[in-house]
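Of the protein chains in this complex, one is absent; all others appear in place.
The chains carry the letters A and B, assigned in the order they are written, with residues numbered from 1 in each.
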Amino acid sequence: MAEDRIRVVLAKLGLDGHDRGIKVVARMLRDAGMEVIYLGLRQTADTIVAAAEQEDADVIGLSMHNAGHLTLAPAMLGALRAADLDIPLVVGGIVPDDDAAGLEEAGVAAVLGPGATAEEVVATIRRVVRGE
Amino acid sequence: MSIRGAPVEELIRRAIAGDRRSTGRLLSLVEAGGTEAERVTELTPSPTGGAHIVGITGPPGSGKSTLVARLIGVASGAAPRPAVLAVDPSSPLTGGAILGDRVRMTGVDSGAFIRSMATRGHIGGLALAIPGAVRVLEAAGFDPVMIETVGVGQVEVDITAAADTTVVVVTPGMGDAVQASKAGLLEVADVFVVNKADRPGATGTRRDLELMLELSHVTGHEDADYRPPILMTNSLDGQGVVEVCEAIIDHRTYLESSGKLAERRHRRARFEVANRLQGRFDRSLADLLDSDPVRILLDQVAAGTVSPAAAARRLAQHLVPSEARAAGPQFS
Partner (left out) sequence: MSNDDSSHADPSPADRARERWQAAYDRSARRDVPFETMSGVPVEPVYGDAPYPGQYPFTRGLHAGGYRSRLWTMRMFAGFGTAEDTNLRFKELLRAGGTGLSTAFDMPTLMGRDSDSPWALGEVGRAGVAVDTLADMEDLFAGIDLGGVSTSMTINGPAATLLAMYVAVGENHGVARVELAGTIQNDILKEYQAQKEYIYPPRPSMRIITDMVRFTTAEMPKWHPVSISGYHIREAGSTAAQELAFTLANGFAYVEAAIAAGQDVDEFGRRLSFFFNSHVDFFEEIGKFRAARRIWARWMKERYGATDERATMCRFHTQTAGVSLTAQQPEVNIARVATQALAAALGGTQSLHTDSFDEALALPSEKAARIALRTQQVVAHETGVANVADPLGGAPYVEWMTDEMERRAEAIFEHLDEMGDGSILEGVYAGIDNGYFVGEIADSAYRFEREVNSGRRIVVGVNAFTDGNDDSEPNLLRIDQATEDYQRKRLDGVKHRRDQERVGAALARIAADAAEPATNLMPAIIDAVKAHATEEEVADAMREVFGTYVEKAIV
């Protein structure tokens, strides 16, 4: 009867305070049966790494709306590598298509753009957790 | 290196060496239940005189998480490695959960280990997972280990009560004190905290608690020598938090000097074993009721040819686990 629930750490990295989207995503994932550890605003790469370790996260989701994704997402990837953490990173928010391709090449597991639907969000999280 | 699929022994070795990922993974195994969870529990026996286990409970919105954050800050001075298990309810519909207490606890940069746990629908599972998780954290060297729960359901109250020291947090007004009394928290509280004491009604709430405590003492509090202190705090600015920390430590000292610590640990052992037995019993009962011969018997009950009481009498003997029947009551 062992259970395997998907545990997702969701956070806003940096100063960006737009949290409407991430809160909606938190509820979507909860309603899809996942456990969402919501870290909220103004997190650093270090606080996210610490949370991911302690919470044994299956996936980390970051939301970005301030055009800082090209700096912040690679910084997050770097922090995960430095901590030797092999947890997929998903980035959502306002990320233009060409940037998304670059981020995925750099090691981001998936990018969810501004048009992503609830089904896409849930399916993407499940897919990256299963390692497909 | 990936820790998914690493053997339990290896994870425990690494957790003891200070690897937080491994501790995090072990907690997941314990939470998931099943044979791996049992294996973890077997390999992490509670050391004698281990960590100070502190239960913190109170109604939603009473500021428990913020208080815990403050306690972490104060505790870090004396004991360098506090840990927190923050328990929140799962959605009864989907089994999912949003766990947000962590945010309120990370204001203090302390190196504390914080783990969010969802009740996952079945409260019995939580009753097994929490003691198992406490063992893991103790084995990994964390002390104190704080368990934060919303003090509403009986099992959550039991979990909190199984701590060495139980702190009950209420806020002024809103009938918190009365609710705490109804939930049975007065009997198990070792320390009372009236949080947000800057608000109107704080002294009234304190008076209510004193009165109810007086009554419950008369009607038989479990411990006649110890009188739970009632402390006023404002966890937003930290006022009174040092005193709460001192009261928690004083209570532990009292437990040790009075010999009550052994009593508490005995109570905890009873609680944990009872829960494990209950789990086995429930599974055994479910198997029995789903078996073909019993279906026929149940049909007879439904048709009115056998009485429910007679059916239960006939089935009772089959519920004792087979290994126990063979060995008889010799345990050590």
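Just a few scattered comments:
One rule holds for everything that comes next: contacts are C-beta pairs under 8 Å (C-beta built on N, C-alpha and C of every residue); 3 or more make two chains touch, one makes a residue touch a chain.
Only a predicted model underlies this, so the values are computations on that prediction, with no experimental measurement involved.
Among B:I98, B:I159 or B:I248, the one in contact with the hidden chain is B:I98. The chain not shown here touches chain A at positions 14-17, 19-20, 23-24, 26-28, 36, 38-42, 44, 66-72, 75, 94, 96-98, 113-115, 117-119.
Residues of chain B that touch the chain left out of view are 61, 98, 100-104, 107, 236-237.
Just so it is clear, only the chains that are shown with their structure count from here on.
Inter-chain centre distance (chain A to chain B, centres taken as mean C-alpha positions): 31 Å. Touching chain B in their complex are the following residues of chain A: 1-5, 7, 26-27, 29-40, 47, 50-51, 53-56, 84-86. Across the complex, chain B meets chain A through its residues 1-2, 20-21, 23-25, 27-28, 31-37, 90-91, 93-100, 102-103, 106, 113-116, 118, 120.
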